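The block that comes next holds subunit A.
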Amino acid sequence: MVSTTSQGRQTPAAPPASEPLAIELRGISKAFGPVQANKDINISVHKGSIHGIIGENGAGKSTLMSILYGFYKADSGTILINGKEVHITDSQAAISAGIGMVFQHFKLIENFTVLENVVLGAEDGRLLRPSLAKARKLLKKLSDEYELSVDPDALIEDLSVGHQQRVEILKALYRQADILILDEPTGVLTPAEADHLFRILQGLKEQGKTIILITHKLREIMDVTDSVSVMRRGEMTDTVKTAETSPEELAELMVGRKVLLEVNKAPATPGAPVLEVENLTVVDSHGVTRVKGIDLHVRAGEILGIAGVAGNGQTELLEVLGGYQNGTGTIRLKGEELDLTGSASDGQSRRARGIAHVPEDRHDEGLILEFSAWENIIFGYHHDPEYQKNALIMDNAKIKKIAREKMERFDTRPLNEKLEAKSFSGGNQQKIVLAREIERNPDLLLIGQPTRGVDIGAIEFIHEQIVALRDQGKAILLVSVELDEILSLSDRIAVMFDGNIMGERLPSETDERELGMLMAGINTGADAAQTGGA
Partner candidate 1 sequence: MQAMPKWADAVLIPLISILLAFFFSGLMIWAIGKDPVVAIQTMIQGAFGSTNGIGYTLYYTTNFIFTGLAIAVAYHARLFNIGGEGQVMLGGLGVALVCLAIDWPHWALALPAAMIGGAVFGAAWAFIPAYLQAKRGSHIVITTMMFNFIASAFVGYILLNYLKVPGSMSTESAGFSAGAHLPTFHEMLAPFGINFSKNAPANISFLIALLAAFGFWVLIWKTRLGYEIRSFGASETAAKYAGINPVRITIIAMMISGALCGLMAINNVMGEAERLIDNAPEGAGFIGIAVALMGRNHPIGIVLAALLFGFLYQGGAELTFWEAIPRELIVVIQGLVIMFTGALDNMVRAPLEKLFLALRKTKEA
Partner candidate 2 sequence: DPAIIFDLGGKFDKSFNESAYEGAERWAKETGGSYRDVELTSDAQREQALRRFAESGYNPVVMAGFSFATALETVAADYPDTKFAIIDMVVDAPNVRSVVFSEHEGSYLVGVAAAYAAKGDTVSFVGGMDIPLISKFACGYAQGFKSVKPEGKVIVNMTGTTPAAWNDPVKGGELTRAQKSAGSEVVFAAAGGTGLGVLQTAKDEGMLAIGVDSNQNYLQPGTVLTSMVKRVDNAVFDAFTQGTELESGINVMDLSNAGVSAAMDENNASLITEEMKAALADAEAKIISGEVVVHDYMSDESCPAY
């Protein structure tokens, strides 16, 4: 373990002496109303290098890069590209300066074709058809060159996220970007797709392009970057050469204290099955079959981890179990069958039967951001007689008291139940959701992406809580796209791909490589024949 060092700041990723600076940001500051998103940030990136940026959620990474791309305007500071000061007033200026950016949330028009998305804003003349024809040719060339094949006439909404990302990269290349910024590009990719992406980035780098990569994954930083900057609470804490640092050091720079990257847990002592799922099929509102007749079970005192790339049916699985998506098949809780359609199939009745659910998306599902913390603490349980004053009126005073107690037990900061949920940081928001669900002492806990968007410090705490619940003999179904998390928390791992369970593994008997293959739909294991075609 390397101790905290400031050497990086004095010798920022010493460049191969001849390479000039592609990007230099000096004293960038940006406030959104009362929130200071960037504070006096300096950063330099060498031409032809891959530069990583890491930091907790809300550290200001996306904001900084959006400023570089002209999406936001900095309150103060200067930007130098290739040594010359440029005034990036809007994205057009950034594009002319040779900058391209792939945003965390893609900026694509869903019902336009790939081609239309690529030429949008970079057309050659007033008429469309010549531009499209030219783009078609160029696109073909680009995709051959960089292994970026996509059907130019496909609608974006019909493409997988991986392909959508390719379109975003093609957009940048089509505009002849020399500097490419990617904001958390791998969150939605399989390990194989991610590897593919990194090969592309490597190729671009060899052509002399400069790449900035924002990510939460320390492994990616270690694997592909040349240098890395760490941000915390709007400030740049350090810039180091990748070769001279370690994941532990980076983690510490991010949160400002030492962090345990491993979970300490005793071996499981599973009991009787709590949840049994048989032949579960889910068809979504567009008529697409999302879950294709899967079987699984979770026993008391056990964590079943479901690994998989986002969008392979895990979300729908959780939704059906949580009661707000219809499905067909059989689900039994402690031997009793649950309704999968109709009026007895909703969040309320599931909760009444002892199923708690920490949803994947806390902003859109788990919380009402405009509600205060105490109102969120009863969300979904607001029919509980404990919270009522009489048949009509809720007992708000009592709810506030209970909320405060729960928040205290979960070390939520600031400890103010009257604050709106949106004023809490990501980690603390997640703690509010967990406090609500875990404190109910459920028989089965469904938990999706427990630490998505949560920084390393809070991850530690959340993991401890999950393990503690398991040790009380509860059944836990964990869905996560983070392989590290799956591997370190689960007692058993099932991998989902394209609505099927590709296989089940014990954490002790598998590794990231094998899971990654399963996540990509490739089963080489012993159970290949039996589940692969299900």
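As a selection rule, all candidates are chains of the complex that A comes from, given by their letters.
Quick note on the criterion: contacts are C-beta pairs under 8 Å (C-beta built on N, C-alpha and C of every residue); 3 or more make two chains touch, one makes a residue touch a chain; residues count from 1.
Just so we're clear, the structure is a prediction, and the values are computed from it rather than from any experiment.
Colleague: Given the candidates 1 or 2, which is the one that touches subunit A in this complex?
Modeller: 1
Colleague: Under the definition above, what is the set of subunit A residues touching candidate 1 in their complex?
Modeller: Residues of subunit A touching candidate 1: 33-35, 322-324, 346-351, 357, 359, 361, 364-371, 375, 379-380, 382-383, 388, 392-394, 396, 423.
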